[in-house]
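Encoded as structure tokens, the structure appears first; notes follow it.
Of the protein chains in this complex, one is absent; all others appear in place.
Labels for the chains are A, B and C, by order of writing; each one numbers its residues from 1.
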Amino acid sequence: MIKVGVAGYGTIGKRVAEALLKSDDMQLIGVSKTTPDYSAYLAKSKGVKVYAHSKADLTNFEKAGFKVEGTIEDLLSQVDLIVDTSPGKKGVENKPLYEEAGVKMIFQGGEKANIAEVSFNAQANFDQAWGKKIVRVVSCNTTGLSRVLHTIHSNIGVKQAKVVLIRRTCDPKESKGLVNGIQPEMKMPSHHGPDLNTVIPDIKIESLAVVVPTTLMHLHTLLVEFKKETSREQLIDIIKNTRRIILVNGDHGLTSTNRVIELARDIGRLRYDLPEVVMWEDTISVKDGWGYLVYAVHQEAIVQPENIDAIRSMNKLMPKEESIKKTDETLGIVNGYLYK
Amino acid sequence: MIKVGVAGYGTIGKRVAEALLKSDDMQLIGVSKTTPDYSAYLAKSKGVKVYAHSKADLTNFEKAGFKVEGTIEDLLSQVDLIVDTSPGKKGVENKPLYEEAGVKMIFQGGEKANIAEVSFNAQANFDQAWGKKIVRVVSCNTTGLSRVLHTIHSNIGVKQAKVVLIRRTCDPKESKGLVNGIQPEMKMPSHHGPDLNTVIPDIKIESLAVVVPTTLMHLHTLLVEFKKETSREQLIDIIKNTRRIILVNGDHGLTSTNRVIELARDIGRLRYDLPEVVMWEDTISVKDGWGYLVYAVHQEAIVQPENIDAIRSMNKLMPKEESIKKTDETLGIVNGYLYK
Amino acid sequence: MIKVGVAGYGTIGKRVAEALLKSDDMQLIGVSKTTPDYSAYLAKSKGVKVYAHSKADLTNFEKAGFKVEGTIEDLLSQVDLIVDTSPGKKGVENKPLYEEAGVKMIFQGGEKANIAEVSFNAQANFDQAWGKKIVRVVSCNTTGLSRVLHTIHSNIGVKQAKVVLIRRTCDPKESKGLVNGIQPEMKMPSHHGPDLNTVIPDIKIESLAVVVPTTLMHLHTLLVEFKKETSREQLIDIIKNTRRIILVNGDHGLTSTNRVIELARDIGRLRYDLPEVVMWEDTISVKDGWGYLVYAVHQEAIVQPENIDAIRSMNKLMPKEESIKKTDETLGIVNGYLYK
Partner (left out) sequence: MIKVGVAGYGTIGKRVAEALLKSDDMQLIGVSKTTPDYSAYLAKSKGVKVYAHSKADLTNFEKAGFKVEGTIEDLLSQVDLIVDTSPGKKGVENKPLYEEAGVKMIFQGGEKANIAEVSFNAQANFDQAWGKKIVRVVSCNTTGLSRVLHTIHSNIGVKQAKVVLIRRTCDPKESKGLVNGIQPEMKMPSHHGPDLNTVIPDIKIESLAVVVPTTLMHLHTLLVEFKKETSREQLIDIIKNTRRIILVNGDHGLTSTNRVIELARDIGRLRYDLPEVVMWEDTISVKDGWGYLVYAVHQEAIVQPENIDAIRSMNKLMPKEESIKKTDETLGIVNGYLYK
């Protein structure tokens, strides 16, 4: 039973914490938080132990009359591994604390690749994290891209890939986004291509990214030149049989990310989470040796299973396929069609 | 066991259908739909029988290879009561069909008040629908307003009320809204004040309404002149003990409708539904004989319980308080604080 | 000829600078800026002298190869008066610099009232700034509210006023706003009521405010109890004849703030600026001694003329009516109908 702590209890932290509660080979010792907001109360009501993220934060909790279990140092002293889910660039500030405690650590994709020994995506390179001490689970966009390109690359072969990422401006709960406009990333290629290469080094890829005023999901338009002749049917068949990718159809009314989220609400997903890549079957096409794919990435949920698999690989708990299967069963993650 | 059909399976229809499935004194016979979209497949997978809304719609289902149970006439022949959840102004077109079938009928707030014998809100006028044949459940905004004003009026007395309704432009799944702007209703007072009076006739009220570019919830700013002296504490106490109203606190980070929805997601509400009025405790204030209240109305969910109570009243199944309590328990509806 | 500098060259700064260029009794000596962005180039191309806002900022300009005229100290040494248009709460940091230079100063509404000797609105209290050294031009929302309430109060008499302010989340050029939600101000009453009283102390007013995801204009719904009987026609007549308020009509298709902006674009307003309050004639109504008014406030432009009038009053250049008339003619500001 691996003892795990979660630093941060925001969008990613709360999801990882809940996945830990559901996983029978891991034990959630507690979470650290900076502020005594409503989610601290919810955590406590679920039996999750809350620690102040720092001495300074402790004061906030005391002022609010919220009883914590101690500070992050107290949490670290009880765990084998800490999953850092702090906002981007904050993980690197926390790292010395984790090193001092001598625990294994997982960082998220908001940190630079060099924070860890390996950048991780379960399907693409599970084995590279085997027994490692410091692992970085790549960002939501890179995770989605990794899943799709990994399956195409290993089944067909990718000569080159070009992707345009259309990014959501902020998460639904936030209030700091682009309101009316489109904001292209000025650096070309964007960091997403190189980031994909930290996980799958041998794919030639160029990426462009723009930010748009929506909070629900990212959307990728992916153009892939294949290494060998492939039909649309073959491509769909591969996608359909790849874990953590689901197919939806525009002619069933699922024509936009907001409708995909409506589907997730209708089927009773907790928080309408879609840890799967959601690909429009209608848009999949093959022409002159290139494949065209359009899919959505639920930025809030997609890395939840990856963190669980990373813990298993780092602690040599079980091999890749077994871990992925177990995670998917635990979290209700599927592939192929959601209905029909 | 009252046999019920639901005409329409959109935002309201699917929620009413699910509430019927959960209610042990009612039986859902089936739903009618116009198009074979994904929700038709989901309905079938839940064991809900799907009927084509018309002969013309039947062709759509046939073309799509979706097997329906018949047309709405077939549905009507098996039910005691039909809940019409068609888009606004469509219910009145369906009415002759229902009359011919000799069934009781419930319409929604998108229809004019004169379509029914009584306009209904469970807490405000349950008894007026007792044994009636045609009832109109008032709109989401009027339902929210009715709950709040009814409890204040019956506990303190309302001398006059003024409300500014800040309306969401369309539902999350839709794509036909105001994108960047504010659109005031040109008619003053807006129809909401008079609509409230169809449920609670003896409150003097003026309403103004504007539409804003959001999809999540409506928000009301309500100004009430009391008939007798009241303190902030008394007002909060009344609100806290009123069914179907919950209190949230800005100082717990719940400072906007998008954060309230995040809370609903976090506590595991199906589709993040909040059939309760959500009032900010921080904003409740009393000054010079006036009370000021700010609350949010989840337009997708708020009328779900009202439809169930209307069915009970129309069929004399049980008295008001008993019905409301039963509905709340069935649907997990609460009041007061959600945590703490 | 009053020599004026403008600290800051953002939304307000650039508009005040241009108004100064057009005013024949004032001379724009220069503007200070923190960054060498495109607007620095545009300023230079119009012959406006650019100064670095601080020594540290100077480095930015040097790095970018943009030649400035010096720092703000150099600017201050040449002027009689500085108009501070820094972002909210920054003006108070700049104040010691201005005091040291011994210049008159104008701050904007983002600063607290106690930064200045008087809070200013041209129509409401021009004379109170007469000969003063430090004046604060109130915020866009308070300016709009002041204009409307001042004319009603002085023509009819206001017994009490209640206003709900529906605020734009950020300016069009910004990228840090609320994207999908409504965010009520938790403090009740909001600061806008008391702020109105810094300009017109004898109006009893309560205000509530919410933020919505739009960038174009604020919108106020104003409820006024009159001191004496008034008809809708009298109210419209007063409004129509008040400077800096224009009337538009929903039945001409001008049904929302985005359509009002379209009108401003069509009539060739520079930057589609509407320094006037824009009131919907359709919505003006009078009932039971209360008046109901709905109007939009163009947050980017409305304080432009107020700054010019403040300069005149502080320097005793000319009396109120003369100054307002001159400003309006200089800037093309009108009242009544824009066409017909």
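Everything that follows uses one rule, which is that a residue touches a chain if its C-beta (ideal position, glycine included) is under 8 Å from a C-beta of that chain, and two chains touch if they have at least 3 such contacts.
On a predicted model such as this, the values are computed, not experimentally measured, just so you know.
Engineer: Return the single residue from A:A7, A:V135, A:I156 or A:M217 that touches the missing chain.
Structural biologist: The single option touching the absent chain is A:M217.
Engineer: Of B:T169, B:S285 or B:T330, which sits in contact with the chain we cannot see?
Structural biologist: B:T169
Engineer: Looking at the full complex, which residue from B:Q183, B:T257 or B:S313 touches the chain that isn't shown here?
Structural biologist: Within the whole complex, the residue contacting the unshown chain is B:Q183.
Engineer: In terms of residues, what is the contact footprint of the unshown chain on chain C?
Structural biologist: 14, 35-39, 41-42, 45, 172-175, 179-180, 215, 248-249, 252-254, 256, 258-259, 261-263, 265-268, 270-272, 339-340
Engineer: Touching the hidden chain in the full complex, which residues of chain A are there? Just list them.
Structural biologist: Residues 162, 164, 166, 178, 180-189, 206, 208, 210-217, 219, 221, 223, 250-251, 255-259, 261, 280, 282-285, 287, 290, 292, 294, 296 of chain A touch the chain absent from view.
Engineer: Which chain B residues touch the hidden chain?
Structural biologist: Chain B touches the chain not shown through residues 169-170, 172, 174-181, 183, 213-215.
Please note the rule applied: only the chains that are shown with their structure count from here on.
Engineer: Using each chain's Cα centroid, which is most distant from the centroid of chain A?
Structural biologist: C
Engineer: As a quick test, compute the distance in whole Å between the mean CA positions of chain A and chain C.
Structural biologist: A distance of 45 Å separates the two centres.
Engineer: In angstrom, rounded to a whole number, how far apart do the mean CA points of chain A and chain B lie?
Structural biologist: So the centroids are 36 Å from each other.
Engineer: What is the distance in Å between the mean C-alpha positions of chain B and chain C?
Structural biologist: Chain centres of chain B and chain C, defined by C-alpha means, are spaced 41 Å apart.
Engineer: Send over the residues of chain A in touch with two or more other chains.
Structural biologist: Each of 172, 174-175, 179-180, 215 in chain A touches at least two other chains.
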